[in-house]
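Written below as structure tokens is the structure these notes are about.
Showing just some of the chains, left in place.
Labels run A and B following the written order; every chain starts at residue 1.
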Amino acid sequence: MLIKIVNPNTSKGMTRSIHAAALAMAAPGTSVDAVSPAMGPASIESHYDEALSVPGVLAEVAAGEQSGVDGYVIACFGDPGLDAARELAAGPVVGIAEAAMRTAAYLGRRFTVVTTLDRTRGRAWDLAERYGVQRFCAGVHACDIPVLELEEDPDALEKVTQACRDAVVRDDADAVVLGCAGMADLCADLSAAIGVPVVDGVRAATLQVQSLVAMGLRTGARGEFATPPSKPYTGLLRGFSL
Amino acid sequence: MLIKIVNPNTSKGMTRSIHAAALAMAAPGTSVDAVSPAMGPASIESHYDEALSVPGVLAEVAAGEQSGVDGYVIACFGDPGLDAARELAAGPVVGIAEAAMRTAAYLGRRFTVVTTLDRTRGRAWDLAERYGVQRFCAGVHACDIPVLELEEDPDALEKVTQACRDAVVRDDADAVVLGCAGMADLCADLSAAIGVPVVDGVRAATLQVQSLVAMGLRTGARGEFATPPSKPYTGLLRGFSL
């Protein structure tokens, strides 16, 4: 089984740590690739960034279809391009926000999300509603660290730990959801520090894709998610014609 | 006052008829531009098309900001790129699905949507939820005419009329919402034929933007919709760096 993890931003360092988190979860017999797209933003911190990360994500899914990928993870907490990727891929596609929040819903009545910048909280709520987990999501909180500083700020772990601790108390939460793929490598330390289950979407989504493939399940293709109708694309995006 | 209508697909014919519909609504003193983007799909009939129409839409909004545009209409019933455009523009941005469905909510208890292809119905429901009009939206129905054939199929008016008539009865609706910018020029004929108010999103959104500008209202910029953080974009999309 071959799972391809697409990190929608172009930061190679983050792709490496995402890859490591996913690999640690893969069963024997599962191969895991992780890539950054050839185009798009260095990090995703606005609706603008998120929208413009989608072409790169879709190009990677299209490439994956040529090389026998069995399932995909979209490894940004905004799950950019998820619906479109599901139209394109023969196998399942799972976003990390989707997998993290649904996974946390197995762990109690309520989870709390800790994310990077305040301005991304709205998108997390939109996704919570869409995935049906709004009733489990007690709050979305920012730790005010920009995405790419998660790896460079020496105090990042301490700041995120404190944000998780505060969020658990304020929301009376049973579990924490990490709201950024860039936090994947903090997961074990955070859980140890705060004594509450901490869910990393990269791990959760990788296992979810692996489980779907193991069950022979893929996106239903009777209607909305059938292959898109072919048509001309022009300009910079002419390469996306189907 | 200058309003810019962005037709997210690259079909010039549709842009022309959208322009005509918008112009007919503009107050004296309001100028209306209408454009197709320089990149993207010929029509929007899938999540894939919609996602890939967004860079073109955002490029047109960015260009508009350089040339003194007061407000924008996104003229595709999927409202592609709406959140990102709101971050980018100083003035208000309105999608035609948003405006059409909210406008129809003033006309009674329930409206019904008639759109093109069956596979696009899901997106209409997603937007109805997001805009808070799900409680007014009694149904979304396809007339099974591809977007670009709306202008060429000699039976298009007849087929859409029949779809509207059926939808009104099935949903016991007070009004009809046209689910595609390509239906803008059918609006008056449809309303006359079925004897029920028919809402065209191009007209509704143009008037809505004009009203917002008249009141001095624009997207709130305190948080989520502030200008996006600047950062490098690479590859095909490097021109989108802010």
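One rule holds in what follows: a residue touches a chain if its C-beta (ideal position, glycine included) is under 8 Å from a C-beta of that chain, and two chains touch if they have at least 3 such contacts.
As the structure is a computational prediction, the values presented were derived from the model and not from experiment.
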Oligomeric copy total, full assembly; chains in place: 2: 6
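Note that in this section only the chains that are shown with their structure count from here on.
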Fitting chain A to chain B on CA atoms, where both chains share a sequence, rotation angle to nearest 5 degrees: 180
Between chain A and chain B, centroid-to-centroid distance (C-alpha), Å: 29
Sites on chain B touched by chain A in the complex: 10, 37-43, 45-52, 54-56, 58, 81, 83-84, 86-88, 117-119, 121-122, 126, 129-130, 146, 223-224, 226, 228-229, 231-238, 240, 242
